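One structure coming up, written as structure tokens, with questions to follow.
Omission of a single protein chain aside, the complex is shown with its protein chains in their original locations.
Chain lettering (A and B) follows the sequence in which the chains are written, and residue indices restart at 1 in each chain.
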Amino acid sequence: MTSREDQTRALQQMERTAATRRTVRRIVVFAVFVVVLGLAYAGYKWFGQSIDDAQTSWPVIGELLPPTDDLTMPPIVDIIAEFAQPPQRNSGKPLGAFIAEAALFTFREAAVGFAFGVVLGLLLAIVMLQSRWLERGMSPYLVASQTIPLVAIAPIIVIWGSNSMTWLPFEWPRWMSVAIIATYLTFFPVAMNGIRGLKATDPASDELMRSYAASRRQTLFKLQLPASVPYLFAAFKIAATAAIVGAIVGEISGGVGGGLGRLILDFASRYTTGPERLYAAVIGAALLGIVAVGLVILAEYLVLAKRHDESTAL
Amino acid sequence: MTTEHAAVEIVDMDKYFNQSKPNEVWALDAINLSIETGSFVSLIGPSGCGKSTLLRLMGALTHPTNGQILINGKPADDARTDRDYGMAFQHSGLFKWRTISQNIELPLELMGWGKQDRKARSDELLELIKLPDFGDHYPSELSGGMRQRVAIARSLSFRPSLLLMDEPFGALDEMTREHMQDELLDIWRRTGKTIVFVTHSIPEAVYLSQRVIVLSPRPGRIASDIPVDLGERVFETREDPRFFEKVTQVREALRFEESPQ
Partner (left out) sequence: MTSRFLKAAGPAVILGVGGVLLWEIAMRVIQPEGFVLPAPSEILAAFAENAGDIWTATVNTGYIVITGLVAGVILGLAWALAVSRFRIANETLTPLGIMLNAIPIIALAPIFNAWFGLLSPVSNQAIVVILVFFPIFINTTRGLTSIDATEHELMRSYAASKWDITREVRFPNAMPYFFTALKISASLAVIGAIVAEYFGGRQDALGPLIVQNAGLTRYAEAWAAVLAGSILGILLYLAAGAIERASMPWMSSVSASG
């Protein structure tokens, strides 16, 4: 029996090293991609400069090729340097710090919205599980709800939030309205994957629980919910990005200050006095999205590794 | 305390699926069966004969169309709520997110046993199935045979008097299978349970049980009821001429007219 234990332990060790190697490789690939992108950017700039931007007048694809002057496409070095400069208005903190703070603000909105969305989505999935009739009835609307560009209604939500929530004992913060948008974008993938995961139980396990005369609640908590965890994580990865996007767009359309959305809007409107800042803010937003999904992947690894389970993609 | 009732008592039982519908299936016909407490009985028959259905009927996972099923003198449903029986299937059905101990303790959790009691019982059972060091492992780390042992331990955890087993060793290779059969007999001897065992394998049925019940092709009827008296099973039993005689007898009993199935 000891040799079997050794065997399984050796296998686990192998799997872990393989997984680490995979992760390292993916980080390397991403880094290479960033470098290649930078080279392509610089290369295109150099090319355009050398022919005096003649490519913009080429037939057919001319429209698709941006001009390469420093205003439209600031040099990469300038963009990177900009992170360390204080933005023109407020001297003191470097731009990088401002962007980081704004990113944190946006992250908080997205996280709160995500949390509510997960709870709502799960509740909806559990409700649909109880009744096939309800499931069949609600699915088309769930799908359709995602075609409603709610993000476009964000200003309404924000205004409505400040006006109608006056009955609350505290002041309704405007960023809460943005969080609601993030909630809306989260709950759909969670609900859809949740119902699939809850139903993805082994028929033998279902019969086992019936043979124990287990109550509905017991079956839900001891069998169906644990079985749905891999599916939920797949949804979380999608929802994480969606929540961030919802937060940024919500901020922009709702005029909510403090986050990346406002920063991007500001730098876009003052583009001509410092195009590098816009690029810097956009890079910040890109990194925020990656970090958000990265956190979910980390959580997934921790939860599933303990269960010796397989994760879905990536 | 001697039970007056037989462990399983089935009277005039028929089972139809989807009755009166175009896809009606007549699964079982006029089953009359009585199984003594403490005995080991096998159910065998061709594919589709309804042996798994019969087992599930005993376990109140489905209900008879006509007739009666009594477990320990009670209707099967009551026996289920009283948790009078444990079940084991071909797929061990262990929850992959629970450790081995947690899997064994699952029914006990559902019944509201306290943490100490559960731990004591699962440790006890791990000893019984000879896997004392594997409590904190996960099912994915165990072989198929080991998982089946855990499934059997789980089915014994709440001390049911009756064990219903549906081809639990079907997915195992021959050598592991024979090993598991001896383990099961050992457990049977030590615990005195009544065991109803469904199998496809004639040697397995003969080796394990005191009584082999042969079902006919659909609709399943009890075609033969063959007693097996080979005494205590030892290694040589499988090579004993009397074993082969019994196997042949069962095989003959399984020879039915060519029926479309």
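FYI, contacts are C-beta pairs under 8 Å (C-beta built on N, C-alpha and C of every residue); 3 or more make two chains touch, one makes a residue touch a chain.
Being a predicted model, the structure only gives us computed values, none of them experimental.
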Shown chains touched by the chain that is not drawn here: A
Hidden-chain contact residue, picked from the options A:Pro59, A:Gly92 or A:Pro140: A:Pro140
Sole residue of A:Leu95, A:Ala227 or A:Ile244 that reaches the chain not shown, by the stated touch rule: A:Ile244
Omitted-chain contact residue, chosen from A:Leu122, A:Leu198 or A:Ile252: A:Ile252
Touching residues on chain A - with respect to the absent chain: 25-26, 29-30, 33, 63-64, 66-67, 71-73, 133-134, 136-141, 143-144, 146-149, 151-153, 155-157, 159-160, 164, 188-189, 192-193, 231, 234-235, 237-238, 240-241, 244-245, 248-249, 252-253, 260, 264, 267-268, 271, 275, 278-279, 282, 285-286, 288-290, 292-294, 313-314
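What we mean here is this: only the chains that are shown with their structure count from here on.
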Chain centre separation (chain A, chain B; CA means) in Å: 50
Sites on chain B touched by chain A in the complex: 56, 59, 61, 80-81, 83, 85-87, 89-91, 93, 95-98, 106-107, 109-111, 133, 137-143
Chain B-facing residues of chain A, complex: 1, 4-5, 8, 12, 202, 204-205, 207-208, 210-214, 218, 222-223, 226-227, 229, 307-309
